[in-house]
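Pasting a structure below so you can have a look.
One protein chain is absent from this view; the other protein chains keep their places.
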Amino acid sequence: MSESINTIAADAEELWQLPDKGQVGMACLIVAETAIFAIFVVAYIFYLGKSLSGPTPAEVLKLPIVGTVCLLSSSLTVHFAVAALEKGKARLSTLWLAATVMLGAIFLGGTAMEWHELIYRYGLTIQTNLFGTTFYSLVGLHATHVLAGLLMLTLVLIFGIKGKLNSSHAHRLDMLSYYWHFVDAVWVVVFIVVYVVGI
Amino acid sequence: MTETTAVLPYGDHSHGKLWLDTVASWITTVDHKRIGLLYIGYALVFLVIGGIEALVMRVQLSMPNNHFVTPAVFNRMFTMHGTTMVFFVGMPILFGFGNYLVPLMIGARDMAFPRLNAFSFWISAFGGLLLYFSFVGGDGLYGAGTAPDVGWFAYAPLTARIFSPGHSTDYWILGVFLSGIGSVGTALNLVVTILSLRCKGMTLGRMPLLAWIYLVTSWMVFIAIGPLTAAQIMLLLDRSLGSHFFDAQAGGSAVLWMHFFWIFGHPEVYILVLPAFGFANEIIPVFSRKAIFGYPAMVAATVGIGFISMGVWAHHMFTVGLGPAGNIFFVFATMIVSVPTGIKIFNWLATLWGGKIHFASPMLFSIGFLFQFLIAGLTGIMLSVAPFDWQLGNSYFVVAHFHYVLVGAILFMIFAAFYYWYPKMTGRMLSETLAKWHFWLFLIGFHLTFDLMHVPGVLGMPRRVYTYEADRNWGSWNMAVSIGAIIQTAGVLCFVWNMIRSYRKGKLAGADPWDAWTLEWKTSSPPPHYNFAEEPVVESRRPLWDLKHPNETDTEYE
Partner (left out) sequence: MSFAGILSTPTTFAIESWPMRFFHKIPFLSGGPTSIFSPQATPAHAIFGVSIFVLAITLTIFLVVAGLLAYTLVRFRHRGGDSATEPTQVYGSQQIEVLWTALPILIVLVLFLATARIINVTERARKPANALDVVVIGHQFWWEYRYPTLGIVTANELHIPASDPAAPTPTYLTMTSADVDHSFWVPKLAGKMDLIPNKVNVMWIDPSQPGLYLGQCAQYCGMAHARMLIRVYVDTPLQFAQWVANQKQLPANSASAAEGKKIFENTACINCHRVAGTAATGKFGPDLTHLASRDTIASGIVKNTPENLRMWIDDPESLKMGSMMPKMHLNEDELNAVTAYLTALK
């Protein structure tokens, strides 16, 4: 009986290919996170025009061009970082990672400045009206995810600076970059819903 | 005769070890089998607590104008009973079995991410403890230490700070939120394990149906838990930062909470029932001595249920005023989901047909499941007829219906799963005598309680009432329902005693006491911590059947 199992094993060996753990896992996480974001987007759209008072989006929002360009470019830079690490070019990869972190930080800084103006110049807070409620929660949820991604990227950057990165880490960095791309894709949706359609 | 790997079972190298070392090893374990047992043990403790909460309610409701507990206490009881049973009994026990069984059934060494597995358990466990801490730590308008009393679905704006002052509602939000994180983590692990760690030869079409069930269930978790998490964040923001998501005064919508909650809530009940179907898919064939009838149809039905159940949520909102178009759409979607569900029942019937049915304890409970799930499904169809729901909704008819599913179908199958897999997990058989006492007591109690419970609903008794008027004719029905609860308790006590006693005194099980066909029966009972000495290689859906019947293997029928 065990004989036949061994023969089968030999045949099955070549053909047995299963999906990569990291990719499947990250895909699952992205689906779950998408579900959360979708609900906040639905709430935002549902409450458009329903505020009983206070500033409207058209009155106070400005297109965050700089931040958006930075964030979307950071997807490119992190892609280059992964490609470089796959080829074993750890120093180059570290440089690209630094660029990614910097671009992400600029995005967050831009958000902070935008919120500062909204609060202190226009008096719009999460308590002000339905627009304030849905705006800060949606953009804030996204910013939190950017922050989490940035922390992870910074961790990898530190490893890179200390010279501890090599090509065997490329796959994990690739998985992290999937998360980062997801965060950027969410921003595209948020940008369109909040700053384009919702005005 | 199947091979067993001769290995020391768990804990045998504990001679001379401190008790503390054993506890530490359980706390720090990343072994899917131990984590599964932790989930199951945790769920059983909460099953008892949730059961006590139910008994308190049944005593209070056994006669009109009763004063066993105050309305404040009663309202906390139904809130905690529902929240506990769904999030801290149902989910953990089903994920516990999934954790234990799935890697074994697909010939894997462990789950894909063992540390994530442990993290998911501990964060869920913490969520439960946090929820129960509310009894001590929450404070409501009427005194210190109150558990949440807003119902397990916590409708807005009752949950707003102004209508629910103090922190009891916040405990509900946070406790359930944390358990949601744990659920997503475990679901992620299950999906990756099933897709990426199957042993050689086990294509998706050769996996045990239980693995398919957990695959679909886990995907549903990803899509359904998100809305709950989002809604809870919104509620938390409303209560703590003064936002207006569900604040009617600011133009917010109470109906929005209902939509978000039920977009989670309806798939959630399918998340709870699908694993029960998974157990049935494994147990019914073995005790009929026949392969499951229509494996591909069963897979298709499972996936179909997964999809359709995402689109039926507003049948919980037929009385909210969605308008005729909305009502009609959700009637249709809800009725359609009965088609794949019915297919499953028919396939189980066809599996039994022509077989040689053995009425051992796992099968007794499976038979109860079959009859009771049929009835539950039919009362569900009644409720899907929106005008009928306008009368029956939010009444004790609905309470009877969903307990018929949760207890009559799911809990019965969980009992069946215990009797079936306890030997694998502990190496010892449960006592069949005690099992029969458990079964008959629980069956009688269950039917006394939940068959009769439909009647007060028809007679106009709404849910969540701490008492009722004497002139409504509900009193004697409620009394009988309450007596049934006590009989069920007796049955469960037999079960608990059976598990405790059999741990040391049960007959030794061996690797394959039921003469079954899936991979978990190929290794010892309990399995060694690495599961299989050699990675299995399979050629069909029932690898052990092939080994036992080399002249008529399943491979010919694929």
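Every chain is named by a letter (A and B) in the order it is written, and numbering of its residues begins at 1.
One rule holds in what follows: a contact is a pair of C-beta atoms (placed from the backbone, for glycine too) under 8 Å apart; a residue touches a chain by one contact, two chains touch by 3 or more.
This is a predicted model, so every value here is computed, not measured.
Engineer: Would you list the chains present here that the left-out chain is in contact with?
Structural biologist: Displayed chains contacted by the hidden chain, ordered by label: B.
Engineer: Of B:Leu104, B:Leu392 or B:Met413, which sits in contact with the chain we cannot see?
Structural biologist: B:Leu392
Engineer: Which one touches the absent chain: B:Val48, B:Met63, B:Leu116 or B:Leu158?
Structural biologist: Counting the whole complex, the residue in contact with the absent chain is B:Leu158.
Engineer: May I ask which residue of B:Thr203, B:Thr319 or B:Thr433 touches the chain that does not appear here?
Structural biologist: Spelled out, the listed residue whose C-beta touches the missing chain is B:Thr319.
Engineer: Which one, B:Thr29, B:Ser179 or B:Ser288, makes contact with the chain that was left out?
Structural biologist: Among B:Thr29, B:Ser179 or B:Ser288, only B:Ser288 touches the chain that is not shown.
Engineer: Have a look at B:Val30, B:Met335, B:Leu434 or B:Leu547 and name the one touching the chain we're not showing.
Structural biologist: B:Met335
Engineer: Please identify, in ascending order, the residues of chain B that touch the omitted chain?
Structural biologist: 70-72, 75, 149, 151, 155, 157-158, 163, 248, 251-255, 288-291, 293-297, 319-321, 323-324, 327-328, 331-332, 335-336, 338-339, 342-343, 345-346, 349-350, 352-359, 367, 370-371, 374-375, 378-379, 381-382, 384-395, 455, 458-469, 471-474, 549, 552, 554, 557
The criterion applied here is as follows: only the chains that are shown with their structure count from here on.
Engineer: Averaging only over C-alpha atoms, locate the centres of chain A and chain B and give their separation in whole Å.
Structural biologist: That gives a centre separation of 34 Å.
Engineer: What part of chain B is in contact with chain A in the complex they form?
Structural biologist: Per the stated touch rule, the residues are 112-113, 184, 187-188, 191-192, 195-198, 200-201, 218-219, 221-227, 229-231, 233-234, 237, 241-245, 250-253, 256, 260, 263, 536-537, 539, 547, 550.
Engineer: How about chain A: which of its residues touch chain B in the complex?
Structural biologist: 1, 5, 8-9, 12-13, 16, 18-21, 24-25, 28-29, 31-40, 43, 46-47, 50-52, 126-127, 129-130, 132-134, 136-137, 141
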